[in-house]
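Got a structure for you, questions after.
Complex shown without one protein chain; remaining protein chains in place.
Chains: A, B and C, in written order; residue numbering restarts at 1 for each.
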Amino acid sequence: MLLENYGTVGIFLVASVGFVLITFFFAKLIRPQRPTDAQLSTYECGEKTVGPSWVQYNVRYYVFALLFVIFDVEVAFLIPWAVVYKQLGLFALVEMLIFLFILIFGLIYAWKKEVLKWV
Amino acid sequence: MGIVSKLPVYMENVPGGGLVTTRLEQVLNWSRASSLWYMLFGLACCAIEMMCTGASRFDFDRFGMIYRASPRQSDLMLVTGTLTHKMAPRIKLLYDQMSSPKYVLAMGGCATRGGPFYYDSYSVVKGVDLIIPVDIYVPGCPPRPESLMEGCMKLMEKVKQEKLVDWSRDVKPE
Amino acid sequence: MSSQSDVVPSILKAFSGKVSELELNPPQSAILVDAAAIRDVFEYLRKDTEFKFDYLSCLSGVDAVEHLEVVYHIFSTETKCKLTVKVKLPPENPEIDSICDIYKAANWYERELSELYGIKVNVHPDMRLLLLPDDWDQGHPMRKGWTGDDFVVMPEK
Partner (left out) sequence: MDDEKYIEIDPVTGTSSDSGFPTEEFMVNMGPQHPSTHGVCRLLLTMDGENVKHCQPHIGYLHRAIEKICENRKYQMITPLMDRFEYLMSMACGWLYCLGVERIAEVEVPERGEYLRVLMTELNRIASHLIFLATFGLDLGAVTPFLYGLRDREYIVDLFEETSGQRLLYNYIRIGGVAKDLSVGFEKKCLKFIDYFLPIIDDYEDLLTNNPIFLTRTKNVGVLSRDLALDYAAAGPVLRASGIKWDLRRDDPYGCYDKFDFEIPTGENGDTWDRYIVRIREMRESCSIVRQAIEGLPEGDFKAKVKPSFKPPAGECYTRVESARGEMGAYIVSDGTNKPTRLKLRGASYNHIMALPEICPGIKIADLVAIFASFDSIMPEVDR
């Protein structure tokens, strides 16, 4: 019985990957190919770019992105749990609360470290 | 037109092949004509008329024409207003940065032939077609939204009559 | 409220030699200043006089073929007085001092003056081309007898 379920997952996988490939291939098939060197230049409101753009940014952008990834993955774990937490009973609830608590502790630490201060 | 532009050559010797290419041309041209996304590019007074055409009363969206801010996602460059010598190289760069198939509609007297600034002006380019190839000229100063829409409809007719080979690779990019 | 009519006499009194009264068609208070004294006159107009001209509305160059003129229009928002200040300059290599540290508004007007009329403005913070294209090399277009390539003059009907 278990095998058929994997069948549907397989079909779903093939369909999604296939859809993406087909649209790209079909577009590549149709669109005209006339690359001029100006076309490959960077677009900056009609002007030629001034100065390098590969510069050292402020570090807070990277730290903020990192924090976002952490809490995004946390939510990703929450979703399957939230679907079936009624059948799983009390034990799963406590376990998830511990998981949440650890991450909230991380958030408070980041907040106190003024990482979230955005100027 | 990647491989498709070579299609008519192979299709010639296949019996009934011509039918396939014309059907394919019609489908492609219909899809291009009914979704001409124009680049948000206002130079002077005609830009205000273009804004009114894009707003709720005259509504460009009925033609599938949505304004896009960058040349990468737009097929149609509406040159609305007076082109000056200082702006000419920028317009040339913007036109090159648009991906083909691309079309140009010169809106108003200034874009067509310098308009009221043809005489006595040292800084006005006398017509956009000196800089970039123009498909449709819309007269008026500024043209009414209805005449701008009629210009776009003429452009759609022109797009619908295109051949597959028109945009093929071997045409030397100017 | 000091009235408009005694603006010019007070200035004439303060700058006896270098300033003279000007009669213009629609009668208005106007003074003619020699080019050298322009900065002290504006210093005086801006700070010392009780009319407190704090609003430089317009600074324009005029090409009256035999000489060039730089015309300043200044106003006062408190006492609602108006004044036109004129400076006459020779047509060849005209020169004038910049007043953009007294009136910040004069910054771009002076840049425009120098590129369109060729009037050299001394001590100006950043003298770049403003309105003309960066690779402009055909002289000063607003001068009367100027012609350039693709400059089409309207034919007289």
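By definition in this document, a contact is a pair of C-beta atoms (placed from the backbone, for glycine too) under 8 Å apart; a residue touches a chain by one contact, two chains touch by 3 or more.
As the structure is a computational prediction, the values presented were derived from the model and not from experiment.
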_Partners of the unshown chain among those that are drawn_ = A, B, C
*chain A residues that touch the omitted chain in the full complex*: 44-47, 49-53, 55-61, 63, 113-115, 117, 119
*In chain B, positions touching the absent partner*: 39-45, 47-49, 51-52, 55-57, 69, 81-82, 84, 86-87, 90, 94, 116-117, 119-124, 141-142, 144
*chain C residues touching the omitted chain (full complex)*: 24-26, 28, 54-58, 60, 62-64, 71, 73, 75, 77, 80, 82, 84, 103-105, 107-108, 129-133, 141-142, 153-154
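Please note the rule applied: only the chains that are shown with their structure count from here on.
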*Using the average of all C-alpha atoms in each chain as its centre, how far is it in Å between chain A and chain B?*
37
*Any idea how many Å lie between the Cα centroids of chain B and chain C?*
46
_Distance from the mean Cα position of chain C to that of chain A, given in whole angstrom_ = 61
*asked:* Multi-chain contacts only, two chains or more: what residues does chain C have there?
replied: none
*Residues within chain A bordering two or more other chains*: none
*In the complex with chain A, residue positions of chain B that touch it*: 1-5, 28, 70-72, 90-94, 96-101, 167-169, 171, 173
*Residue ranges of chain B in contact with chain C within the complex*: 84-86, 118-123, 126
*Complex interface listing, chain C residues touching chain B*: 131-134, 138, 141, 146, 148, 150-154
